[in-house]
Structures are given as C-alpha cells and as structure tokens.
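To start, the structure itself, in structure tokens.
The complex appears here minus one protein chain, its other protein chains still in place.
Per-chain residue numbering starts at 1, and chain names A and B are given in the order in which the chains are listed.
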Amino acid sequence: MKQWLLRLEPIIWLLFGQGILLGTLLLTGWILVVGLAIPLGLVPAEALSYERAHALASSLVGRLVLLALCALPLWKGAHHIRSLAVDFGGGERDTALATCLYAIASVGSLLAIAAVIRL
Amino acid sequence: MARPAHPDAMKSSRPSPTRMAPPQMPPQYPMGGRYRAYTLFDATGFVYLLVGLLALRVVWALGNGPGAWAQLQAELQNPVYVAFHLLALLSVLFVGVRFFRLFPKAQPPRIGPAKPPPQPVILGGLYAAWLGVTLLMAAILSGGLL
Partner (left out) sequence: MSGNKKTFVITRFDPDRDEAPRQQSYEIEVDPRWKVLDALNHIKDEVDPTLSHRWSCRMAVCGSCGMMVDGKPSLTCKDSLANHGDTVEVAPLANFPIIRDLVVELEGFLDKLKQVKPWIIRAKERAVEEGTHRQSPAEHQEFKQFSMCINCMLCYSACPVVANEPDFLGPAAIALGHRYNLDSRDEGDAERQEIFRGEGTVFSCSYANECSEVCPKNVDPAAAVNQAKFRAVIDWATSFVVPRGGEG
C-alpha cells in the first residue's frame, strides 16, 4: 500500500495544489454569496431561485465549476489533515490514515461527478 | 525543555560508539512563533473538507428538484451554517494569502525552453485572478450578471 501511495503522490499533490489554487479562487465568491449574502438576506433569494440556479448550473461551464468546487477542496482537506496528523506524531499510522483520507476524497469526487451529471 | 521528536529522527546508519540523547523537537513547535500560522494552515484542511462536502450537498439538492432546493436554502439560513461559512471565508482568505506568497518561488527556473514570468508578475497575476474570479462569481450568483 505504501508503494501505491508513493507512486500516486504526484497526482495527489496536483489535486491538492489545485484544491488550494482553483479552490481558493472559486470558493471565495461561492461562500460570499451562497454561504453568507443570500442566507443573511443581503442578496435577494430570488437570485438563486431554483429555475435560475438550475439554468446556471446545467451549462457546461457551470457543471465544471461546480465539479471543481465540490471535488478540489476535498483533496486539499485530505492532504492537509494527513500532514497535520504526521506533524503531531502520527507517522506510524500514516499509510493507513492517508489511504482513508484519500478514499474519502475519491468517493467525494465521484459523487461530485455524479452530482453535476444528474443536474 | 522541548518535547521529544520521533526517536529515529536524523538517525545514522552506523551504530554510535557512545550513548546518545534522543532528538528533541524545535521548542516553538507547534503553536509558537511562525509555527502557529503553519499549524493553522494545515488545520484549515478540516474546513475545506467540510466546505467540499457541503458544496456537494448543495449541488445534489439542486439535482433533486425545487422542493429539495428550497429546503436547502432554508437550512443554509441556520446560524450554525452561517457561522461555518464565515469561518470558511476566513480560512479561504488565510490559505489564499499564505499560498500565493509561497507559490511564485516554487516555479522551476525553466521547463524545457519555457521560463516562468518574474515572481512579482506571478504574484500580481494570482491576486488579479483572485479578485477577478471572485467578482465575476459574486456578480453571477447574486443575479447581477447573466
């Protein structure tokens, strides 16, 4: 298992890096509006009525952006939690922990693909 | 005095002729000095994981139809969700600033014949992209555009 992890590290790091880069770029606007402005009433809720939201999301760009928003932060999260565990002495269990975390990120990514396809 | 590091940290392949004292962690680690920002940076991993899963829930609800969507919108007004999103926003800003500062110097000096732009240009470009994408998304999501 450790050998597999070592071989897959470049792609994991790429996904993690994009989780930070693209994730940060995309998440800021998303959180500001969907997470804060609309729930707090600063922006009218009709802005993301079902019809409008669905229309935006179903475009090709919309699906790709949503896929990035859902999947990439999972890889950033998984990788950093793994790093945090090692930093606090969890090195012995690193392989097991890493496998768990990346499995969560992988399942989440697959679900994200499913979610944007079924819109 | 400091806490012990991993007992095999920087261990030599040759046996030592004398008994050695075990390696110690840097005393400021993990929450002293600059290490604090680093540990918090790693800790934002929890927030990002939850943000991703929450975004997944949002998209899934959108696919489930108007009823599910309305229900989710109502849920997002819950103060717990709002507080989480505030924490998420702070995390994203913190991660962005730290990562963008460290990103330019991590570009190799050359890939084949291609050279990266000078570091200040990369940094400026990152912030410009951040601002641009954020404004664009905010405008679209809040109904100002499209």
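Convention: a residue touches a chain if its C-beta (ideal position, glycine included) is under 8 Å from a C-beta of that chain, and two chains touch if they have at least 3 such contacts.
Every value quoted in this text rests on a predicted model; they were computed, and no experiment measured them.
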| item | value |
| --- | --- |
| Residue ranges of chain A at the interface with the undisplayed chain | 6-7, 9-14, 83, 86-89, 91, 94 |
| For chain B, the residues touching the chain missing from this view | 1-2, 5-6, 8-14, 16, 18-30, 32-35, 38, 42, 102, 105-111 |
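One rule holds in what follows: only the chains that are shown with their structure count from here on.
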| item | value |
| --- | --- |
| Distance from the mean Cα position of chain B to that of chain A, given in whole angstrom | 11 |
| Contact set on chain A toward chain B in their complex | 19-21, 23-40, 43-48, 50, 52-54, 56-57, 66, 69-74, 76-81, 83-84, 87-89, 91, 104, 108, 111-112, 115-116, 118-119 |
| In the complex, chain B residues that touch chain A | 6, 30, 39, 41-53, 55-56, 58-60, 62-63, 65-66, 69-70, 73, 76-77, 81-82, 84-86, 88-89, 92-93, 95-96, 99, 103, 129-130, 133-138, 140-143, 146 |
